[in-house]
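Shown here: the complex without one of its protein chains, the others still in place.
The letters A and B name the chains in turn, as written, and every chain counts its residues from 1.
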Amino acid sequence: MCTRCFEVSRRSLLIGGGAAAAALTTGIAEARVLPRDMVPLVGPGYKPTDKDEQGIWQLMDRAEEEISGSNLLINDPKLTGYLKDLIGKVGGPAAKDFRIYLAHIPDFNAMMFPTGFAVVFSGLLLRMRNEAQLAGVIAHESGHFLRRHMIRSWRDERRKTDIFAIAAMAAGVGGAAGGVYLGDYVQLAQLGTILSLFSYSRAMEAEADAMGVRLLAENGYQPLEMATVWEQLIGEETASARYRRKRRRRGSLFDTHPSPDSRLADLRISAAEVTEAGKAYDNGRERYLAEIASIRPMMLDDQVKLNDPGASQYLIETLARDGWNGLLRYYEGEVWRLRNRHGDDARAALSYAAAVAYPDAPADAWRWHGISLMKAGRSAEAKSAFGRYLTMKPDASDAAWVRQVIG
Amino acid sequence: MNHFTRLALACASGLALSACSSLGTGEYGYSSYALVRVRQVNVGDGSLTVTPPRPYNRHRAFLWSDVRDVEDWTLNGPYLDGISFVSGLKGGAYLIRQSKRADQQVPKFRSDMTPPEIVAMLESLYRVKGGAVEFRTLSLQPRPFLGTNGFQLDYEHLDGDELWRKGRAVGAVIDGKLYLILFDAARSHYYGTILPDFESIVASAQLRR
Partner (left out) sequence: MRKWGLALALAAAVPMSACVQTRQFADVQFTPPQGDYKLLVLRPDVSVGSLTTGGMVEPRADWTEQARTNIITALQTQQGGRGGKLHILERRSQLTGVSEQEVADFERLFYAVGQSIVIHKYLGDYLPTKRGKGLEYTLGEDAVRLGQRTGYDYALFLHAEDSVASGGRVALGVLGLAGCIVGFCAPNIGGAAQLDYAGLVDLKTGEVVWFNVVSASSQVPGIAFGDLRSPQGAAQMVDRLLNRMKPGDAIRRARVKS
């Protein structure tokens, strides 16, 4: 029954949240929204005058207060400084003054609010391969409020629910909770739940895409990277579902973004449209990888430990397109080990062995390498691997156990 | 193990109320908890016995949602504290029931698991089922348990309700089956206060042959 309730905070973010939620639609193709038509409808210093919009802003303010005090934040000033600069560039006219909160949550999401703050999840940073991709997601999100989608969708939703109460509440599990007692600020402040307020129509998503592409190009980023983000996300969902022998999850990204193909196609055309001949566009890969290097091991850890082998494997392979290293080989091994199917321990052993050959192999790789060797009966090599582990991490949490095994 | 049942009971409880009677049925009628008295009791599938130092509350198993080898106790309610028993979990079995088609899954127990692998299984349980966004292993050390070489794990985790919880587990693999007693409680006040109870229960634990 309510065993699914805990998933509300995780998956619903993907469903009801910043990257998502389109209303029920027919299959009719819509005309592509042109990037050049996308101009911001709000400028710096905007304050709402309508009562319902004021109400929503007040909720956002209170939500920000909760978020800023949350235990779930990563407070690394270098990292948040980097994100702030980025948001200032592509977040629209007022975004230079935005506050930015980086949340330690392994899901893909980023949210921007007209009241002046943004929240980025660590799961998003893991999945981006370069700065242009991250900028693209941020630009897309800011598109939603620059085009006043939030208040528009709220008003649409309100009108629709006058007729269809149950459907409104059932629109996304997160939305269900959000739709009933919105007066609960603490509830809203749970990172991401606030987004259940907003479900964007396909037209709005198209506008946000177009605005995003335009903002990217204007700032010298490769606009095609926005389409690549989509491809990666879809690839991940497919890999995850395929592993579990399912076609697609109910409430998966597919359901909330009908016909992703047409959206991808439109993105590619729009990207081409805003690309000026002769101008250099950057994807900022090296810079991005350098900036997130400090939290990358933690993000990989969070992801792999969720034990969604299809998705994790896909992610690691995608990141490895920029080159394998000890860290990625180690986590590849972890995916096998947790997957735990017939033959996976052998696969994991191979990955650990590969990982420790690199200079950047984390200490934990040596411990798991040791355990694999131990199980294979190669005790001398196992002892040496454990010894290496303890040298790298003399006060490891399981040092007592390892020392006992070495004897 | 105790986390995911809490919501089930919260929702189930909502159904139990009748119209405009006093708020809540009070403390009579059916509760999903049964009393554990201060004497030797069988836990889980019965292969393990323990003696609590004071009365405890045992969560009654729902046949269709709980694993027979796992049993949960609490003093103040599962949000604040819990002691769980795993008695003779066989290789190939899972700690909790889950759909084979769920995207994120808790890995199954294997008879040849070393303590670090059991720790990893517990960590996944907390992350996947318990909604923990952070999990820290504080220490893993050898500890005799049930007359054999076992292990003791100390850990902390931050959950979706932004509350830090702390835990200790003592376990061993005997004849390829997992025996584990796990204590998890809010880090503020509850962990420290109830830890002596846990230690007393572990000391009293015996295998029933």
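By definition in this document, contacts are C-beta pairs under 8 Å (C-beta built on N, C-alpha and C of every residue); 3 or more make two chains touch, one makes a residue touch a chain.
The structure displayed is predicted, hence computed values, not measured ones.
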*Contact residue for the chain not shown (choose from A:W57, A:Y82, A:F121 or A:Y330)*: A:W57
*Pick out the residues on chain A that sit against the missing chain.*
1-2, 4-5, 8-9, 51-52, 54-59, 65, 69-71, 157-158, 160-166, 168-170, 173, 176-187, 190, 193
_Across the whole complex, list the residues on chain B that are touched by the chain not included here._
6-7, 9-20, 22-35, 54-57, 74-77, 79-80, 160-163, 186, 188-190, 193
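Just so it is clear, only the chains that are shown with their structure count from here on.
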*asked:* Roughly how far is chain A from chain B, centre to centre by C-alpha average, rounded to an integer in Å?
replied: 32
*In their complex, what parts of chain A are in touch with chain B?*
1-3, 5-6, 9-10, 70-72, 104-106, 190, 240-241, 244-246, 249, 302, 305-308, 310-311, 337-340, 367-368, 371, 374-375, 397-398, 400-401, 404
*Touching chain A in the complex: which residues of chain B?*
3-5, 7-8, 10-12, 65, 100-108, 110, 112, 114-117, 119-120, 123-124, 127-131, 133-135, 137-142, 151, 158, 160, 162, 164
